[in-house]
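Here's the structure we're looking at; comments come further down.
Only one protein chain is missing; all other protein chains are in place.
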Amino acid sequence: MSAPVLSVRNLSIDYVGEDSDFHAVKDVSFDIAKGEFFGLAGESGCGKSTIAFAIARLHQPSALIRRGEILVEGRNVLDLDKKALEKFRWTEVAMVFQSAMNSLNPVLTIEAQFHDVLKTHLGLSREQSRKRAEELLALVDIPAERLKSFPHQCSGGMRQRIVIAICLALNPKLLIMDEPTTALDVVVQREILQRIDVLRKELGFSILFITHDLGLMAQVCDRIGVMLEGELVEVGDARQIHTAPTHPYTKKLWASMPRLRGAQIGGEASL
Amino acid sequence: MAFLLRRLAFYLAAFIAAATVNFFLPRVMPGDPIQIMFGSANANLTVENLNALRLTFGFIDAPIWQQYLTYLQSIFTGDLGRSIRYFPAPVSEILGRATIWTVGLVGIATILAFIVGTGLGIFAAWKRGTRADTAISLLAIFTTAVPAVVISLLALFIFAYQLRWFPSGYAYNPLLDPALSWTYISSVIYHGTLPMVTMFIVLLGGFAITMRNNMINLLGEDYIVMGRAKGLSENRVMFWYAARNALLPTVSNLAIALGTVVGGSLITEVVFNYPGLGNVLYQAILARDYPVIQGQLLIMTAAMLIANFLVDVSYVLLDPRLKKA
Partner (left out) sequence: MKQLLVGLSKNKKAVIGLSILVIILLVAIFAPLLTPYGASARVGRPHQPPSWEHWFGTTRIGRDVWTQMIYGARTSLAVGFGAGLMITVIGTVLGIIAGYMRGKVDEVINFFTNMILVIPNLPLLLVLAAFIGQASPLVIALILGFTSWAWGVRVTRAQTLSVREKDFVKSAEMLGEPKWRIMTFEIFPNLISIVGINFIGSVIFAVITEATLEFLGLGDPNAVSWGIMLYNAQNASALTVGAWWDMLAPCFALALLGLSLALINFAIDEVANPRLRTGSRLNRWKMLVRTGEGRI
C-alpha cells in the first residue's frame, strides 16, 4: 500500500470557553488511503465537522487544536504558513460543506466563482476559466449556460452539484463532504453520490464522507470510522462495521437505523 | 422595474403626506389660521399680495377638501408662496439659493463619510476582537452618541476660536464677489472645510457601526468559509465574499440614515452660520416666517425621497436577486 493521502494523528480539539474548555475532539487518529472512500459516522454534535474544518485549517476562534498532527501527503498542515496554506487549500483538499446549498456566494455568478479559484491557483484567463468550468459542469451534468446564472436561480440539487464541480476544479487529492446531501430528497441524494463515486474512480481522489446516516454510509464507503462524543470508537471495513460491529455504540447505532435499502451504490454504478 | 415603480408611487404618497401636515397644521392650531400664518406681516402686505398668499396656501371660501386641492395644486406647480420676512421674495427662490450650498456641503460629507465609515466597519469586522476593532467601535459609539450640535460647537470652539485655523462663519469671504476665480474658490474651500469635516465626523460612526455589525453577522456564513477554503487571498474573501454581501443590509439602512444626514446638516449650518437650508430655516424660525418653514419641510422631504430612490436603484444594482424579480 502506498502512503496515505490523509493521516490524522492523535488530534485533540477544544472549543475554548470563558474559564473551561469543551473537548470536541479527543485523541482521534485515522488514515485515508489513495482513492479510498472513507466514512465518518456519529450522532449530531460528536465532532465530525470540527475534524473536517481542521483538516483544511478552516476552524476559527474559539476552536483550538490542542494536540496532534494532520498529515496530507506526509506534510503537516499545521506547519504551513499563510501563503503555503492558501496554496494548499483547494489544490490538495477541497470541501463540500454541510449546507452546500448556501455555500455559493449569492452576489457572484457561477462563472465568477469558478474563475476566482482557477485564476488564483492556476493563473487562468477568463476564457480559459470558462472552458474549464464548462468541462467541470459537464462532469456533474449541468448545462454550460448555467455559468451566467446567480446561485439563487439554480435549484438546491443543482447548487450542490455546482459546488462539487468547483471542488474538482484543481484535481484535489482529498474531497471532504460534510453531510453534503442531507437537505436533498432521497432520489437526488443517491444520484449525486453515484456520480461522485464514478468520478472518484475516474480521477482517483480520496473522499472523506461525513454523515450520521450509517445505512447510507455502509452502501458507499470502503472504510468507516464511528465517533462518539469526540472519540473515534471504532474504525473498520464497511462490511465489518455493517455485519460485525465490535463496539457497543456501533451496535446501538445500527439498532436505531431503519432497515438497509437497496444494494451497494458503488456496485450499481459500475454496471 | 416593477419594484422601482412601486417605490416611486410610495414616495409620491409620502410627499403628499408631508404636504398634508403643512396644510392642516395652521388649521388645527387654536386661533385664526390666516392670522397665524401671515400675522407677522400685516403691516407691509397689500390686500392683493395677501390674497395671492391666501390662494397659494388654500385659504379660499370653499369646503376644506377644495382648499386642500388648491394647496396641493400650488405645490405641484412649484409655488411655495412668498417669504414674510423677505417679502416679496418667493420661498422657492430663497430656498433654491440655499440648496446649492447645502447639497455641496452635505453631499460631499455624506459620500466621504459613507466610504470611510464603511471601510472602517469592514476592517473592524474582519479584525474583530482586536485592539483595532475596539478602537474603531468606541470611536463610532462616541460620534453617534454625542449630539451633532455638541460636535459642531466643539469644533467651532477649538478650530475657529482657539486655534483660529478656520473662519467661524459664512460660505466665503463676504468681501468677495462670486466669480470663477481662484481667490473665490479657495475662499469657498477655506470656509467650507470645517463644517464639512464636522458633518463627516457626525455621520462617520453610524456608517462604521452598521457595516461592522452587518458584516460580523455574515462572517459565519458558509459561502465565506468556502471562499477561504478555496484558498483565495484574504482581500478577495474580505471584499468580494464578506463585505460585498454585508453591503446589502448596509445600503438598505442607508435610507434611514439619511434622516440623520438631513438633521445633522441643519445643525451644522446653524452653528457655522453657513448660508445653506439649515441656516435659512433657523432665521425663518426666529422670525416665525411660516411659508419658509413649511417650504423647507417640503424641500427636505423631496431631497430625502430622491436620495431614497437612489438608494433603491443602487440596491437593485447590487443585489442580483432583485434584478429579474
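Going in written order, the chains are labelled A and B, and every chain counts its residues from 1.
The working rule: a contact is a pair of C-beta atoms (placed from the backbone, for glycine too) under 8 Å apart; a residue touches a chain by one contact, two chains touch by 3 or more.
Predicted, not measured: the structure shown is a model, and the values here were computed from it.
Shown chains touched by the undisplayed chain in the intact complex: A, B. Residue-wise, the contact with the chain that is not shown comes from B:A13, picked out of B:A13, B:V47 or B:L163.
Between the chain not shown and the residues B:L50, B:V146 or B:L318, the one that touches is B:V146.
Summarising the interface, chain B meets the missing chain with residues 10-11, 13-14, 17-18, 21-22, 25-26, 29, 36, 128-129, 133, 137, 141-142, 144-150, 153-154, 156-157, 161, 168, 213, 216-217, 219-220, 255-256, 258-259, 262-263, 266-267, 270, 281-282, 285-286, 288, 290, 293-294, 296-297, 300-301, 303-305, 308. In the full complex, chain A touches the hidden chain at residues 14, 16-19, 57, 59, 61-62, 64-66, 78.
Methods note: only the chains that are shown with their structure count from here on.
The mean-CA centres of chain A and chain B are about 52 angstrom from one another, to the nearest whole unit. Residue ranges of chain B in contact with chain A, taken from their complex: 129, 221-223, 225-233, 236, 240-241, 244-245, 248, 318-321, 324.
Residues of chain A that touch chain B in their complex: 53, 56, 58, 61, 85-91, 94-95, 97-100, 102-109, 116-117, 120-121, 150, 152-153, 163, 166.
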